[in-house]
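Reading through the structure tokens given below for one structure.
Omission of a single protein chain aside, the complex is shown with its protein chains in their original locations.
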Amino acid sequence: MNTTRPLRLAMVGGGPGAFIGAVHRTAALMDGHYVLVAGALSSDPAKCAEGAAGWGIDPSRAYGSWQMMLQEEASLPADERAEVVSIVTPNHLHHEVAIAALDAGFHVACDKPLTTSSERAAEVAAAVERAAAKGVRFLLTHNYTGSPRVREARELVAKGEAGPIGTVRKVYVEYLQGWLATDLEASGQKQAAWRTNPELNGPGGSLGDIGTHAHNLAEFITGMPITAVQGTRRAFVKGRPVDDDAMALITFENGADGTLCCSQVCVGRENGLAIRVFGTKGGLEWHQEHPNDLTIYSADGGAVTKRTGNGYLSPLAQSSGRVPPGHPEGYLEAFANLYTDLATSIRSGEPLPAHLPSIEAGLRGVRFIEDVIASSEG
Amino acid sequence: MNTTRPLRLAMVGGGPGAFIGAVHRTAALMDGHYVLVAGALSSDPAKCAEGAAGWGIDPSRAYGSWQMMLQEEASLPADERAEVVSIVTPNHLHHEVAIAALDAGFHVACDKPLTTSSERAAEVAAAVERAAAKGVRFLLTHNYTGSPRVREARELVAKGEAGPIGTVRKVYVEYLQGWLATDLEASGQKQAAWRTNPELNGPGGSLGDIGTHAHNLAEFITGMPITAVQGTRRAFVKGRPVDDDAMALITFENGADGTLCCSQVCVGRENGLAIRVFGTKGGLEWHQEHPNDLTIYSADGGAVTKRTGNGYLSPLAQSSGRVPPGHPEGYLEAFANLYTDLATSIRSGEPLPAHLPSIEAGLRGVRFIEDVIASSEG
Amino acid sequence: MNTTRPLRLAMVGGGPGAFIGAVHRTAALMDGHYVLVAGALSSDPAKCAEGAAGWGIDPSRAYGSWQMMLQEEASLPADERAEVVSIVTPNHLHHEVAIAALDAGFHVACDKPLTTSSERAAEVAAAVERAAAKGVRFLLTHNYTGSPRVREARELVAKGEAGPIGTVRKVYVEYLQGWLATDLEASGQKQAAWRTNPELNGPGGSLGDIGTHAHNLAEFITGMPITAVQGTRRAFVKGRPVDDDAMALITFENGADGTLCCSQVCVGRENGLAIRVFGTKGGLEWHQEHPNDLTIYSADGGAVTKRTGNGYLSPLAQSSGRVPPGHPEGYLEAFANLYTDLATSIRSGEPLPAHLPSIEAGLRGVRFIEDVIASSEG
Partner (left out) sequence: MNTTRPLRLAMVGGGPGAFIGAVHRTAALMDGHYVLVAGALSSDPAKCAEGAAGWGIDPSRAYGSWQMMLQEEASLPADERAEVVSIVTPNHLHHEVAIAALDAGFHVACDKPLTTSSERAAEVAAAVERAAAKGVRFLLTHNYTGSPRVREARELVAKGEAGPIGTVRKVYVEYLQGWLATDLEASGQKQAAWRTNPELNGPGGSLGDIGTHAHNLAEFITGMPITAVQGTRRAFVKGRPVDDDAMALITFENGADGTLCCSQVCVGRENGLAIRVFGTKGGLEWHQEHPNDLTIYSADGGAVTKRTGNGYLSPLAQSSGRVPPGHPEGYLEAFANLYTDLATSIRSGEPLPAHLPSIEAGLRGVRFIEDVIASSEG
């Protein structure tokens, strides 16, 4: 096998006007590990064709439905058919598409949250397990875990008392946006429309869209599950049927605790995912909007900023960047790291590395949404 | 009356090695509105004399006890005796000294928290009320409210829907330090010793020391009381009899909500008081460690940094600074603004302006500590 | 013609261990506008084959020399042969390869500086002119001009007195690195080796590598030529035959002036390209290491930070980003914008837009190096 041949990618969702589909495509293409060969980009045939043309997908592989796509692609010769399916639809479709794609033998890269309920999540998990037995992989694209600094943070915490952070005591994580501070969905804006529709999005609005990222980031960096949440959620915009804001006191497996806040009504905040972790020996801080800096605190050394491409970083962080020190990477590069690692895993036959978000992260994310909702109502 | 004659100040507490006494002195002296003429700086006579000498207090007015100081000063001629008494003792003494000083006709500048229980706080409040009838003033030194940017923030929020913030929806306030991440009190460090001793400090450790500042700052800027807290407190350092960390979900009178976190175990964090307020129209952000910047967010204008001494600031913010744009002020200048405003009020005969923290802030701060404790135990 | 079919790209240089070749490849692939089909990646056949395999280039199109590549590719059918040639070799080869590629009818994307002398630059310019007559394009990859914020800065300055900057008076531009603070070339590090070798690099060390970027950035944003330089260059590391540091007082066509500094001995600085422009009405500031922020100064409005993806940006800046507000882009995305705009120009038949760096920028950059050298020796 030519280990560097690009993998053939098919996409479900991502038609014209969608946001996250274009991101997945760029992330997959960036490092040359994938070619986009097929798509069921929209349930609207005209949009599907338009999108496919715009992305250079052969019209013969621009399918009118994902069911058709899976069936037709599976019937192509092994050296032609799509190998990986990216699922970038609204949340309510993740479940069905993922199960079908996995059962049909396609590797799956699925956007988060995994799905809209724990019951459905468990069904996907069963499919992932069946697929794993056949060497088929499942990746949940919690993309911020692909940031070299986030990975460095995880590595530093993993050293425990031997590392600069020590044993984790406090975690403050937040994801603040402002784009839903008004009734944007009334304007027909596509993103706002489906994300505030519980049928398409699931019951957690801000919780599902961004709260799960904050939850995942905290668990990813600390390497520990959040075992309890005491929180509340609400909709500040009148009549909105899903939450646009939530917050919780959280407790981790080792007794560490902290806060988790997500909001889409913080006017003027753009994409404010940020985390601070403090342990017995030191602390760390990372802000997604300035992702190239990782600040490390210690008791007596001042605050140190660790940056891209330097030799003092962990091997994982070093291998997660493409450029020398001082050359900033961002959102897309972090996202691409997940796709690259998936490609490496597929080619090598090795299982997904521990630092890639998997079905377990998906199950935990859906459970988190439900836990905050229950706590809020309790 | 010469309106610009410096007021005569006496201090209770603040002996050698103390922190906050020296701060009060510098704050009082900075603008020339006070001269320090008397002190009961320590219960240890040697320390009292040493401190008085170091600060140029005449030995005859370096008293061995605050009781003696109040009695002797009151017996001096009107144009000699102290006019204002600063109380900078550990918390458990605030109550007794403040009541005695007020009842003896001295204006009082008392450090926070007001005292160690709501019962005691009510007794001080009664004394404040008695004193007010005689034109005697009481100031609680929630010093961060003296920052020109904090005052600007309050003015901006006060404009409501006519201003850049609109109606407040979310408040995130925090005060993170790291100095008590280890058992510092075991080393005999004076600050750590009394602040972790519930007899001297009251029941709220981090809550009393810094949590009350965060609470006050949130109420000051929003102009609204926090009406509910759902929180938890704990001691991370084993055997410490008071909390060194607390956090709470908070709700404001108008239904706005948010989080309040205070901690003294965030290793490497120095004096991290910070607040973010988001309303229907915009948001604001302020960090005490970089106090000269106030960031204003809006939906469509980018983030604007407002700074010292510029003509675009409110009259209150402009009059709260001493220097032209770009000349940074800090902790001491903010503190001095409280003393200066107190002097202005005393000289003019006008009551304390609404932006000065008063007995009401003191009562609310003590109640806040008790509420978090109750919530944590509940 | 399918306007969205990816263009076929061939690369000269960029073998294993090279830096800028990989960057060009990623930049070209990122948006799906190119496929890499051929390469003369190294003069070492083993390295050439290794590199080609690593990048998925068919072995039949991994050529042992660029001459052979141009010849063979030109002989392929029109719908197979490479359409664009990227030149990512050490500087001394740019001249010869560019002329040959252009004359053979390939569009060229050439790394900067254009070449090693004004004489050679003029020869390339002649080839560019010949090629232009046949619709063949030449792009010089001054990649930082691709940053959405840099483009926004240019648009703002271009508004002149009607815009927020007014007429330009002062420009401070710098590019500070630290990687050559020691005799790194002695270690055999590939980048250091050729960049400090005047045979391969040309006479300007830091001047050619980074000084030309600073020069180009200043001219790009102001829209004006630098008409005079009074400067000095030197090598701080003993025995280094090219400069590792230079600085100059610079004057612009309209009489504005300022400083231009470049250095590779500023220990600890990574890739510190930064520019500040002040005019009669306001100013702007941009730092490459935090490329998503553009700060705008005005006389009475505070400092405003403009960021990615917002509606207040110019159309050019908006169309130069891929993501919504708060999703950081970086070095590679800026680079990719040049390749994307080149692809758009090729497909549309329109000439290169004015915001793309062309042969003119190349001529000016080489002249700048020579001018500083002359001034330094004068």
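We call the chains A, B and C, going by the order they appear; numbering starts again at 1 in every chain.
We take it that contacts are C-beta pairs under 8 Å (C-beta built on N, C-alpha and C of every residue); 3 or more make two chains touch, one makes a residue touch a chain.
This structure is a prediction, so every number in the text was calculated from the model and none was measured.
*Asks:* Given the contact definition stated above, which residue among C:43, C:117 or C:232 touches the chain not shown here?
*Replies:* In the complete complex, the chain left out is touched by residue C:232.
*Asks:* From the listed residues C:70, C:140 or C:261, report the one that touches the chain absent from this view.
*Replies:* C:261
*Asks:* Of A:45, A:255, A:301 or A:353, which residue touches the hidden chain?
*Replies:* Only one listed residue reaches the unshown chain, and that is A:301.
*Asks:* Out of C:34, C:175 or C:278, which residue would touch the omitted chain in the full complex?
*Replies:* If we include the chain that is not displayed, C:278 is the one touching it.
*Asks:* Can you list, in ascending order, the chain C residues touching the missing chain?
*Replies:* 166, 169-170, 172, 174, 178, 181-182, 230-232, 234, 236, 245, 247-249, 257-259, 261, 263, 265-269, 276, 278-283, 296-299, 303
*Asks:* When the complex is taken as a whole, what residues of chain A touch the one chain not shown?
*Replies:* Touch set of chain A with respect to the missing chain: 296, 300-307, 310-312.
*Asks:* Provide the residue numbers of chain B that touch the chain removed from this figure.
*Replies:* 2, 4-6, 19, 22-23, 25-26, 29-32, 36, 53-56, 177, 179, 269-272, 288-292, 307-309, 322-333
One rule holds in what follows: only the chains that are shown with their structure count from here on.
*Asks:* Determine the centre-to-centre distance between chain B and chain C, using the mean Cα coordinates as centres, and give it in whole Å.
*Replies:* 55
*Asks:* Using Cα averages as centroids, what's the distance between chain A and chain B in whole Å?
*Replies:* Between these chains, centre-to-centre, one finds 44 Å.
*Asks:* Roughly how many whole angstrom separate the Cα centroids of chain A and chain C?
*Replies:* Computed value for the inter-centroid distance: 33 Å.
*Asks:* Would you please write down the residue numbers of chain A that are in contact with two or more other chains?
*Replies:* As it turns out, chain A has residues touching two or more other chains at 269.
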